[in-house]
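Dumping the structure here so I can ask a few things about it.
Of the protein chains in this complex, all but one are displayed in their positions.
On to chain A.
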Amino acid sequence: MTQRQLLQVLEEYLKGRMHFVQTMSELASRGQNMKMLKNANVMALLQPLMLDVDPSVQQIATQALGRLVGHSEEMAKELVQGEVLPQIVNSLPKHNNYYKKAATLVLRSVAKHSATLAKAVVDCGTLDSLMICLDEFDPGVKESAIWVLCHVARHNEDLAQAVVDAGAVPFLVLSMQEPEIALRRVAVSALSDISKHSMELAHIVAETGTIAILAQMILNPDTKLKRQVFSVLSQIGKHSVDLAELVVEAEVFPTVFICLQDPDEVVRKNVAILVCEIAKHTSELSQLIVNAGALPALVDFIGENEGSVRLPAVMALGYIAAHAETLATAVIMSLGIPQLTQVLSNEAEENYVRAATAWSLGQIGGHSSEHAVAVAGENVLPKLLQIYTSPDSSDDFQNKAKNALKNILQKCVHLPALEPLLRDSPQNILKHVVIQYSKVLPHDSMARRTFVKSGALQRIQEIKTAPGSELLETHKHDQELLS
C-alpha cells in the first residue's frame, strides 16, 4: 500500500470518528434521547475517544460525554468508576481553551448530581487544575471552571471547605469585578454556594471585602446577576449577628427596597429573604431596618405578590414585631395587619404561607392589650379559630394557629372581640377566653351590662364543663361576680 492510500484510509477513519462524536454531541444535548443512548452503551464508546490523538475529536467527545452525564446520575457513576476522571483532570492544564471548556463541562455534570460524586471529582485533584484554569485570560474558560466549583461547593460543608482551602475565594472575588456578565454571575453564585453552609465559610467570604463589591452590584440591570447577589448577601447575613451587621454596614438598605418591585419574581423573593434573615437576629438590627423604611416596602410587597413569594416578607414582619413592642406598634401603624389578614383568608394553595402569617399575627398581638386589640380588630381571631378547628389544616399549621391565638388572647381585654370566640371554640381556647372575661368583668360595670345583654352570659352558663377543671372554676368565679 502506498503512502497516499494509507493517508486516505487514515483520513476516512478520522472523518468517521469526527462524524460519530459530533452526532453524539448533538443528540446528547436533547433530554429525550438519553434512554436510547444509554441502551446503546454510547458511554463506553466515547470514553476511549476522549484520549484520542486528534485534538478536535478529543474535545467533541469530551463535550458529548459531558452532556450525556449531565442528564443522568447513573452515567455519572459509570464515568467515575471508569477512572477516566483523573486523566481528564491531569490533561486539563495542557490543552487549548476549547478542550478546557469541554473538560470542565464533564466535571461539572458529574459533580452536580450528588455529594458522593462531587467528592469523587474533588479526590481526583480537580481543584488544583481548576486553579490553573482560573489563571487563564479567556473568560469562557474561567466561567466554566467557576461553574464546576459552584456545583462542587453546593452539596455540603466539607466540599465547600475543600474549595476554599484550594484558594478559590480571591479568584472569585476578582472574577466578580470582570466586565463579562456571565463570569460575574457564575462567580457570585459560587460565593453564594460556599457561604451558605457555615459561619466560618461565610466569614472567609465576607472578610475579603466582598460585601462592598456586592453592594455596588445591587443596581446592576442584569436580572440573573441580581438574583445571585441577593442570594449571597442573605446567605452571609443569616449565620450570625456580626455578619448581619457587616451586611447592613455596607449600606445596602434603602436601595434594596427598590428591587422589591423588580419585574423578576426570583429577585423579589431573594430580596425578601435577605430582609428576613437580617431582621431575625436582634432588635437593634430590626430597628435599623425599620428606620431605613422597610415597613412600607414589605407591606406593599405582601399586597402585590402572590403565593410563596410572600413567605419571607411575612416572616420578616413577624420577626420585626417579635423583638420589641415599639416595633410591633410600628408594624401595626404601617397597616401591616390588614395585609396579613388578607393573606390569611385569600391564600388558596400554600398552607405554609398562611401558617407563617398566623405566627406573625401572634407575635404582633402578644405584646400588650393595645396590640391585641389592634390585631383582633380585623376579625382575625375567628379566622384563627377556624383554622385551628378545621380538620384539613396540617399539624404545623394548627400548632401555629393555636399558639397565635393563645398569645393574643392572653393580652386581649376587648370584650366584643372575644365574644365570637365563645361560640365554637374547643376547651383549651375557651378557658383562656373565660379567664379574660373574669379579668375584665370585676372592674367594669358597663362591660357587665353588655355581657349580660349580648347573651354571652347565657352562653357561659350553657358551657358543659368537666368537674374540677379550671374552666369550671373560672366559670364559678364569673357567676359569683354577676350575682
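General remarks:
Everything below uses one rule, namely that contacts are C-beta pairs under 8 Å (C-beta built on N, C-alpha and C of every residue); 3 or more make two chains touch, one makes a residue touch a chain; residues count from 1.
Definition applied: contacts and distances are computed from a predicted model.
For the chain that is left out, the UniProt protein name among "Melanocortin 2 receptor accessory protein 2b", "Ap-4 complex subunit epsilon-1", "Spermatogenesis associated 17" or "Proteasome subunit beta" is "Spermatogenesis associated 17". Among A:334, A:393 or A:407, only A:334 touches the chain left out of the display.
For the chain left out of this panel, the touching residue among A:37, A:102 or A:340 is A:102.
Checked against the full complex, the one of A:179, A:209 or A:263 touching the unshown chain is A:263. Contact with the undisplayed chain is limited, among A:63, A:175, A:357 or A:393, to A:63. Mapped onto chain A, contacts with the missing chain fall at residues 19, 22, 26, 56, 59-60, 63, 66, 98, 101-102, 105, 140, 143-144, 180-182, 221, 224, 254, 257-258, 261-263, 290-291, 293, 295-297, 300, 326, 329-330, 333-334.
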